[in-house]
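Only a single protein chain was left out; the remaining protein chains are all shown in position.
On to chain A.
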Amino acid sequence: MSSTPFPLFSLPYVPLKQVFDNLGPHGIINFSLCSQKSRNMATSYRGPSKSIKIEIHFGRDDCILYRINFKKHWLLSVSEIKKEDQGLDTVRIGNFEKRIPVEMDENGYLKTYWEDRMVGMSILGDYIRQVFNRDIHQLLLGEEHKENDHRRAVGWLMASQNEQVKHLCCNFEPRADKDLDNILETCNYTERLQLLVKPSENYRPTKIPNLNVSQISIYPSFWIHLDHLLTMNARTIVLTDSKLSNEDINIFLKHWMNGGCFELKSFVIFMHSSMDPINYQVVMNGIQFINRNRELKRSYVNHENRPYTVRGGVDIQRSIDGVTATVLDRSLELNRFHLVVWPDFAGNSHLP
């Protein structure tokens, strides 16, 4: 029966919804592209096949995808059209005036071919948002194919979805520092900032970026100074190649103990190779703490729901509510500072 025509549209509503529940995100997209009617039906359907966080990646891979348990599942890709692609099947996508050549990848996603990749990405982004009735969750900016690609991508996304995106990830080599500045100034991200961008040695953002988000990862972070650190209010912070001094970390700890960076759960700093090893005497200067024996083993569940063991360490307490944090014992790894705040992400207390 698998290849014989089936009058899908004659099914009653409940079974039809169940069919859609079983189609998955790829099936919903392909179905929506069949006709105006199928597009309307796919758009009005609500159910598990649409329960995804949509990511849009500009750069090396121009694509739209979602993840399940950190595994990427591509939904659509965009490539520039070549002569040999012109014999492919075509579909109408949204209200775009031309029919677009498409083909199925062996992994089940749809490859689309456009004269202008950026136009393709924005048309597909708008289309996916409409069919899935949800905003794009993550914007990833990879290497630019052409100058101004990033500017166009951020401009399109901000203009088309209520001026915000939850998660901004940048992973490219900037031509100039102003490239990064422009993105940080114009892109309004609300939950997570992930920067894998190496600006020039003397880079300093023209304006302090939005660091009041739940997760911050900056690799490398040599340009992050104390003033940036004190504006952060994240649950997890990871900084690599940091040039923060022992005194800076000491000030941050006191800041936290007085109620600053209130949401913090985990803070990791990997020092820049040019920096001296962390001096814990300076870091803990003027702070009341309890030294824990290395025999004390406590399990800490991180934001990815992965447990690891905290051996010993130094406990400090926030004065306003008695919340405890542990500075991990890194006596064998003096270029790394690690602070965890209890209870952990699974709600486990610091008390054994």
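In this text, contacts are C-beta pairs under 8 Å (C-beta built on N, C-alpha and C of every residue); 3 or more make two chains touch, one makes a residue touch a chain; residues count from 1.
Just so it is clear, contacts and distances are computed from a predicted model.
Student: Looking at UniProt, which of "GPI transamidase component", "Large ribosomal subunit protein mL50", "Skp1-related protein" or "UBC core domain-containing protein" names the chain we cannot see?
Tutor: "Skp1-related protein"
Student: Determine which one of A:Gly24, A:Gly94, A:Gly155 or A:Gly312 touches the chain that has been left out.
Tutor: Touching the chain that is not displayed is residue A:Gly24.
Student: Residues on chain A that touch the omitted chain in the whole complex?
Tutor: Listed in rising order, the touching residues are 1-12, 14-15, 18-24, 26-27, 30-31, 33-35, 37-38, 89, 91-92, 99, 102-104, 108, 110.
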